[in-house]
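Here the complex is missing one protein chain, while the rest keep their positions.
What follows is chain A.
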Amino acid sequence: MAEYINVGSVDEIDEGDAIVVDKEQTGAEDDIAIFHAEDGNFYALNDTCTHETASLADGWIEGTEVECPVHSAKFCLKAGTALCMPATIDAKTHKVEVVDGEVHLYPSVPATQA
């Protein structure tokens, strides 16, 4: 089983909010945004929008989608799929697990392998 990082307890990220885990800390190719979606679950994507330089963690979370705060591209939080223009490239997902109220991030492990 791959290594995880404990990024904090579930109480530390409000629903509809997101935090950023620095790539220095994860060794991943990009900073990772962890979203507390409106379905109550936690999801992680590469923080930088696949369209232009923008932090998806700063975006608007609606349901299980995030809208980029800069050019309004939308991504599926579960699969990273680019849902509308101007984004045409999917966002990379990372596996997240909640264990005993703690949020565990598996950097660079795709969410689908959970």
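Please note the rule applied: a contact is a pair of C-beta atoms (placed from the backbone, for glycine too) under 8 Å apart; a residue touches a chain by one contact, two chains touch by 3 or more; residues count from 1.
To be clear about the criterion, contacts and distances are computed from a predicted model.
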Chain left out of the displayed complex - its UniProt protein name, from "Phosphonate C-P lyase system protein PhnG", "ABC transporter ATP-binding protein", "Aromatic ring-hydroxylating dioxygenase subunit alpha" or "RNA polymerase sigma factor RpoE": "Aromatic ring-hydroxylating dioxygenase subunit alpha"
Among A:Asp22, A:Glu52 or A:Glu97, the residue in touch with the chain that has been omitted: A:Glu52
Touching residue (missing chain; options A:Ile5, A:Val70 or A:Leu83): A:Val70
Touching residues (missing chain, whole complex) on chain A: 51-54, 58-59, 69-72, 86
